[in-house]
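One structure, as structure tokens, below. Some questions next.
Removed: one protein chain of the complex. Kept in place: all other protein chains.
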Amino acid sequence: MMEKMIIGRYVPADSLLHRMDPRSKLILVFLFVGVIFLANNFWTYGILLIYTLLMAGFSKIPPRFLIGGLKPVLWLVIFTFFLHLFLTREGAVIFDLGWFKIYEEGLRQGIFISMRFFLLILITSLLTLTTTPIEITDGLERLLGPLKKLKFPVHELALMMSIALRFIPTLMQETDKIMKAQTARGVEYTSGPIKERLKAVVPLLIPLFISSFKRAEELAVAMEARGYKGGEGRTKYRQLSWSTVDTLMILLLLAVTVLLIVFRG
Amino acid sequence: MDISLKNVEYRYSADTPFERLAIQDVNIDISSGSYTAIIGHTGSGKSTVLQHLNALLKPTKGTVFIGNREIKAGRKEKNLKGIREKVGIVFQFPEHQLFEETVEKDICFGPLNFGVSETEAKKRANEAIKQVGLSEEILEKSPFDLSGGQMRRVAIAGVLAMEPECIVLDEPTAGLDPRGRKEIMDLFYKLHQERDLATVLVTHSMEDAARYADEIVIMHKGTVLQKGTPNEIFSDPERLLAHGLDVPDVVRFQLRIEKTFQTKFDRICLKEDELINMLAAFLKRRGAQ
Partner (left out) sequence: MESPLVVIKDVSFQYDSQESLALNQINMEVYEGEWLAIVGHNGSGKSTLARLLNGLQFPKEGSITVAGITLAEETIWDIRRQIGMVFQNPDNQFVGTTVQDDVAFGLENNGIPVDVMSERVVDALKKVNMDSFLDQEPHHLSGGQKQRVAIAGVLALKPSIIILDEATSMLDPRGRAEVIETIMKLQKQDKITVISITHDLEEASRADRIIVMNKGEVYREGTPNEIFLMDEELIKLGLDIPFPIKMSNKLREKGISLGQQYLTEEELVAGLWTSHSKM
């Protein structure tokens, strides 16, 4: 199941969304998160749905893949729907079993909130699907750049993020290796009582911590040997370029915002 | 205890877009008391084979027989502990699995997991530490205060203390200096001989395979390219070289001599002294002519 998840994964392709500057994509996602709260009726949610589907189309990610990958979260969306459907007790009763009633407002709330949830997930997934983690890091570093004046450690934070990203696959391999070694020494990770399984975490975590510390130490030495002495005086290999498309995309979302303000009830 | 793989296939992440075929049509027999070497390049499938030897991986096709157990593709297996007690694995860089406060506790970890009593486990730890050439005093130390070479030995002792019937070694000498390398290899060979301990050595080193093993399995691109005794395997060195595999130094040297002098010795030598004798005799004959 984890292998089929697409949240947080990058899918290489050559699309409009892939080519966009990570800064504009980040700005769009943040704007969208704010704008979505303007929607409060079928018209406004309809506009947002069309906008999101348009963006999904621009990403050139096959819809089948997108839906398949979002399946695990769709359950959450459906759960949200029913939660609101059953628990809201406002408006006219539209369904009555005597001991069990569904109200009009409940149906509305259920549809709207789960829709909001779904759109948010889709839009953020589109960001990670079309932007490599390192581009996101670069984008964030540049967007947060002005905070440097306030002594906020923007460069350090970005470096930490990129090193974390670099080492995730390495640590996954390492975890797998240590788990297998301990399994061969009689530890059971996949069966047995919960208490035993919790105990089994110790022989996994300690070696993992120790090797991570060792890695961190060696990495620090290697970085120093290669002349790393903090963000001061450093140049950047990866350059970001803001194009007309980026500006147009931002204008599009602003236009959507205006529409929402006009049509909201 | 015999282990055998019958028509084994394994796919990583089966049924996903990331599926990858690691091995197929693998047939290997490891009989009790034998010393088998599995050789191949990185990515040849040899570590996938290794993980089938004690059911860390279950085949996606075919069957693995381990003693009286049968691990069949597509069937749920329960209680694999019995298998793991009998087949010990020393993974590459085994010192990475140490975690206890003391060396003794770490060595006892395996035996205790398999239900051995505490007194018995301690007795075994005591024995095992001597077997790997360390002194008893080390038992009270923290494994993390030891040198790299000592840590490696402690980790090996942890597997030996399980008293397995078969021991599987995955590049046990990686990263050691020549002396350490020789000591570790000799240690396992001694155990194999004295206790009749079935040994499977997974390695890149044709030297070690030729020196210690009585059976060699050559893995190449996920299949068994060749298997047989060292003499059988290296009697056709050209075949190995054609697949981008190495041959032992001695064999390579003999081939070079044969090519330069345009001759053919009557057999392939696996021992240095054997070749030297043959070569010396040959050169003297040549000189006499």
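The first chain written gets the first letter, and so on, giving A and B; residue counts start at 1 in each chain.
Quick note on the criterion: a residue touches a chain if its C-beta (ideal position, glycine included) is under 8 Å from a C-beta of that chain, and two chains touch if they have at least 3 such contacts.
Predicted, not measured: the structure shown is a model, and the values here were computed from it.
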Touch with the omitted chain, as defined above, among A:V33, A:I50, A:L205 or A:L219: A:L219
Which of A:K148, A:R238 or A:R264 contacts the chain that the document leaves out: A:R238
Residue numbers in chain B that touch the chain omitted from display: 41-42, 147-149, 174-180, 204-205, 246, 249, 252-253, 256-257, 260-261, 272-273, 276-277, 279-280, 283, 286-287, 289
Chain A residues touching the omitted chain (full complex): 132-134, 162-163, 165-166, 169-170, 173, 214-215, 218-219, 221-229, 233-239
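By definition in this document, only the chains that are shown with their structure count from here on.
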Interchain centroid distance [CA atoms averaged], chain A/chain B, Å: 44
For the chain B and chain A complex, residues of the former touching the latter: 13, 16, 18, 51, 54, 56, 78, 81, 84-85, 88-89, 91, 94, 96-99, 109-110, 113-114, 144, 158-159, 162
Residues of chain A touching chain B in the complex: 3-4, 174, 177-178, 180-188, 191, 202-203, 206-207, 210-211
